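Pasting a structure below so you can have a look.
Rest of the complex left out; these chains stay put.
Chain IDs A, B, C and D follow the sequence of writing; residue 1 opens each chain.
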Amino acid sequence: MSLFLKRSSRKVGLAPGTLVYVGEKKVEPPKITVIDYDETTVNEREVVDIEECVSSKDLPHITWINMDGIHQVELIEKLGKCFSLHPLLLEDIAHTGQRPKMDDFEDNLFIVLNMIYSDEQDDGIRSEQVSLVVGSNFVLSFQEQEGDVFNPVRERIRHGKGRIRKKGPDYLAYSLIDAVVDHYFTILEELGEDIESLQEESVTRPNPETLQTIQWLKKEMIFLRKSVWPLREVMSSLARGESGLIKEDTHLYLRDVYDHTIQVVDTIETYRDMLSVLLDVYLSSVNNRMNEVMKVLTIIATIFIPLSFLAGVYGMNFKYMPELDYRYAYPLFWLVVIGAFIIMIVLFKKRKWL
Amino acid sequence: MSLFLKRSSRKVGLAPGTLVYVGEKKVEPPKITVIDYDETTVNEREVVDIEECVSSKDLPHITWINMDGIHQVELIEKLGKCFSLHPLLLEDIAHTGQRPKMDDFEDNLFIVLNMIYSDEQDDGIRSEQVSLVVGSNFVLSFQEQEGDVFNPVRERIRHGKGRIRKKGPDYLAYSLIDAVVDHYFTILEELGEDIESLQEESVTRPNPETLQTIQWLKKEMIFLRKSVWPLREVMSSLARGESGLIKEDTHLYLRDVYDHTIQVVDTIETYRDMLSVLLDVYLSSVNNRMNEVMKVLTIIATIFIPLSFLAGVYGMNFKYMPELDYRYAYPLFWLVVIGAFIIMIVLFKKRKWL
Amino acid sequence: MSLFLKRSSRKVGLAPGTLVYVGEKKVEPPKITVIDYDETTVNEREVVDIEECVSSKDLPHITWINMDGIHQVELIEKLGKCFSLHPLLLEDIAHTGQRPKMDDFEDNLFIVLNMIYSDEQDDGIRSEQVSLVVGSNFVLSFQEQEGDVFNPVRERIRHGKGRIRKKGPDYLAYSLIDAVVDHYFTILEELGEDIESLQEESVTRPNPETLQTIQWLKKEMIFLRKSVWPLREVMSSLARGESGLIKEDTHLYLRDVYDHTIQVVDTIETYRDMLSVLLDVYLSSVNNRMNEVMKVLTIIATIFIPLSFLAGVYGMNFKYMPELDYRYAYPLFWLVVIGAFIIMIVLFKKRKWL
Amino acid sequence: MSLFLKRSSRKVGLAPGTLVYVGEKKVEPPKITVIDYDETTVNEREVVDIEECVSSKDLPHITWINMDGIHQVELIEKLGKCFSLHPLLLEDIAHTGQRPKMDDFEDNLFIVLNMIYSDEQDDGIRSEQVSLVVGSNFVLSFQEQEGDVFNPVRERIRHGKGRIRKKGPDYLAYSLIDAVVDHYFTILEELGEDIESLQEESVTRPNPETLQTIQWLKKEMIFLRKSVWPLREVMSSLARGESGLIKEDTHLYLRDVYDHTIQVVDTIETYRDMLSVLLDVYLSSVNNRMNEVMKVLTIIATIFIPLSFLAGVYGMNFKYMPELDYRYAYPLFWLVVIGAFIIMIVLFKKRKWL
């Protein structure tokens, strides 16, 4: 459940702007990579000291600082001071579990996204907060853990593929957001395959595990939905270009990401609908089997209980029971039994119970 | 399930504007037809080389290029260069599985639709992306497969029927959209007939297949809905005439298509509601039969279990059981049995179980 | 089902503006009545030739042409030419099954309504398209069949009752719309009575017919809702006076019709809610009876199965069974049986099963 | 059901503005009270003739005319003529069963409300239309029956309590609306207590009456909701001050009533949600008991059916059954029976059936 509410009570009562890290404790220092680039040059390095990484911030090239791990809040604070970021912005970076949102702090744009990945261990879906700060000539990105989702962007910068080196920090921010949103499709594909395999299972061989999988998927959908819905709004206002930091010709690209977000939302809704249908299919399969069980019971009982009664009758010890002495009473008894049996079967067939 | 999410993970990590085809692999080359027409002349030909097909693009007549099959992305790229289309637009043509949408790229209007057709083999509903690019004197249309949905439009151009030859590319685009939307009605009619036949079946002779058909139809509805909902928005903004490429007097026609789209949406919603009612009808029919089964069991058991007990009693071997020696004990026993039987039947009738 | 989708596939592929009649084939010619009136004079006649009926169209009085039956599209075409109506408008008149809508064609206002009536034969609700064209000095009305819903309006014109003769064609159109909407209340009252009688039935004597009636009413509600929802929008834009053909002082009257439409929508929603509650009531009544059946079975089985076992024990043929020879074994057996019986009854009473 | 649709078909076909009373017939004349007041004087009288009551309408003081009973439409017509009210307004006063609404007829403001009261006889909730007409120096109020809901307002005028005597007719109208809305709370409190007592009942001692009460309350909620939802809109537009007849400083008071209306709507929605939960609680309580019944049956049958079989075996009359002659066969039989019994009990305990 902690997935659904990361904001811990540890924070209650503190002054706004106080940086508190609420994730798991870690000891290794965050990994900080700095890439300075312009149309002709690229300079990539890994740093340990914040001072070092911001040395070049007033030069004309674009600076992208990526921090993997946000558990050392003093580093974030330093970075914030250096780039003169608002304390509330810094608080939100450290205090993960935010909903996706976009805040426009005049000098810079603050964007919070949720990165979705599937946990290797228990096959569940986890989310991680990715924070972006876009300034006039820099982009800061913060991830909770080291991940490889930004690698393709890094590659494109290194090798000057596409337009990325010719464009500004807004295009870089777009590329990072696009990378995060594209990742959703990978997850959705996995879930789609799970649903497809359930579809067959729930008709042909429903079992309690089918139900558990359906309900597990339903919970994942609730979780995904919660992550993606607010993203839609964020992308919409980015694409509408409400901030001055986003250049005109980047809007088209952001609109493209917005379209993808809508597609993700649509797919989640469709999956939810599919899961509801699947649940119905499963429940009526189970119900069908139950009905079969009941029919068997009823057929057996309806045939044999009256016949048992008949056998009981001729097992009575009354002195004067003329049938007992008839020569052909016993074969007759069997005739009656077999006759009754046949009549019953015919009746059941007629009522379509067999 | 792949129906619901065509966007494949193959694309993740590529630079925006990279053309990737995500459909099934095919070997035969796409079929490209070019129609140049104005009020007096028509020139229709099938080409294999893109250069050839665009030769006439700066002449005053209207050029309609239709490409059936989009698996050779280099052809699309060439066409894009020739008509100077935006890379994101080309990406969306190649990368099928888009939601219906309309993008206004100043010089041209990009429209994505879903064509719905029923698969011959498994009776399921499939969708295909149809992309339209409308320029000042040309229309480009892209289909995933060769289809006959645009034939009536072609016929009208060839024979100069209706207004089509007198109007501009916006009217041609309208005609193509109209053809696609009209096709929805054919599909809805087929589904409507299926639902109608289910309606009777679910009351008079419900069986597990009924349920499966209901749930299959429900899934088709989810699929259709996903395709049509965004179309509504697209048609609405086209009809409101937000783009300069759509002339004033075409708005009325587009409004007409918009009305049809609304009708499609309404019908889908109505079918969904009908299917819910049908599911309820089916489930309560099944339940009714179950109740009948239980009643039979209870009636049989309630009549014969006590009588069997009585027979059992007189089958006991106690030495001193005075009844056993009574002369008329056995006939009396039968009297009691028949009496009890009659009383039970009366009671059941009273409680309306029979 | 054809109720829900009248738009037939016959139309697919035709040029827009082509008139196609999609209703049932009929042979008798449509009945055309013309009323010319102003404050002082009324002139009412039935005509067969369109030329004749439009002879007076340029005179200062108001002309109301009503056509019952639209299966002869050439008549509609002639009328359209005479009053210079837009081809799309004519197409919509002939092609019934439209959603209620209002289109403003500058020179005239086109309004499509659904007339609801209950079919005499199968007690079902049917709808018929009523189209109105309002011009500066004329009103054209088209009905699929001859009906009496416009008679009160005709009466008011004939006898100069109310304001109708002093007002313009917009007031006439209002009167016709009002007549159609008022008719909904008649249908709703009938349905209301059906629901009321169901209400008692579903508690006191639920039977499968109850369920069928509930579900039949549910389907009728889906149908009604589909007809009335879009009407709300139509009336709202008419009442807001978006068209120049509607005079200022008619808005108040149209607002009144709008209020009635809202009331119809409200009532339909309320009926739907009521039917859901009724379905619940029915299902839990049925369930209650089922529970009773099961209790009876359980009580009988729980009492007699152990006693039968006991009787079975003393029916065994072991040589050494001391009880068999006891003098009072048999009366004792009956005492035990009666005792067990009483204890069981007490237990059942305690558990509230009896 | 008639509660939900008072608008009768009797009205169909009449000219708009025709006054028709659709409630129950009554013979006694309506009670008309007139209060003329300004800051210093109050003059209250009961009249029978309309002429008399309007004599003072052009004097500077404020006139409040209240009519209890609207079954004599000619009185309403006279009043309407005297205050020059629009015919549609008068029609709506007489024709009860309107939805709450506000119409701005320039010279006066027409407000329709629903008064809710609980019927003494059958404990059901009834609604009554209260119509208000607010002019520049008068307020007319119409009730279907004599009621005491306006008494506190009358008292405040008589004794000059609060601001009422210093303010205009808009404040008087506000006071009347406030009185009506406040009355909702009384009804909601009663219903709240009913729900509270159900809550316990449905867990501890569910019985068919519980279900009936739940469903009765559900129906009342549907009814209440239908009355209150449109009121929200009415209050909102009154509070926004869209009419010139409402003075600036009354807006604050109307906003207060608006807040109360929202609170009523909220409470109704909450009650509906509570009732859904209660229905679920009830149904699962019933289901639980059913399961218990089934368990008892199964336990009894599972224990005694096999044992009965065993007893049956030793009741067989085969000549050669060696066990029958064993000395300790009978005690052994009982040992087996008791052993099986104990094993069964243990098994049931393990499976948590006992």
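Annotations
Simple rule for what comes next: a residue touches a chain if its C-beta (ideal position, glycine included) is under 8 Å from a C-beta of that chain, and two chains touch if they have at least 3 such contacts.
Please read all numbers here as calculations on a predicted model, not as lab measurements.
This homomeric assembly is drawn with 4 chains in place; in total, the structure file defines 5 copies of the chain.
FYI, only the chains that are shown with their structure count from here on.
Common neighbours of chain A and chain D (chains touching each): not present.
Annotation: omitting chain B yields the touching groups A | C, D among the remaining chains. Copies chain B and chain C of the same chain sequence form an interface built mainly from non-equivalent positions, shared numbers / all numbers used being under half.
Farthest chain from chain C, judged by C-alpha centroids: A.
A rotation of 145 degrees, rounded to the nearest 5, superposes the Cα atoms of chain A on chain C.
With centres defined as mean CA coordinates, chain B is found 26 Å away from chain A.
Taken residue by residue, chain D touches two or more other chains at 315, whereas all remaining positions touch fewer. Interchain contacts link the chains end to end along an open line, per the touch definition above.
A complete list of chain pairs in contact reads A-B, B-C, C-D.
Interface residues of chain C facing chain D in the complex, by the touch rule stated above, are 151-152, 156, 161-164, 175, 178-179, 182-183, 185-186, 188-189, 192-193, 195-196, 199, 203, 252-253, 255-256, 259-260, 262-263, 266-267, 270-271, 273-274, 277, 280-281, 284, 287-288, 291, 294-295, 297-298, 301-302, 305-306, 308-309, 312-313, 315-322, 353.
Chain contact summary for the complex, chain C toward chain B: residues 1-2, 4-5, 7-9, 11-18, 86, 88, 98-99, 101, 103, 105, 208, 211-212, 215, 218-219, 222-223, 226, 230, 279, 283, 286, 289-290, 293-294, 296-297, 300-301, 304-305, 307-308, 311-312, 314-317, 321, 323-330, 333.
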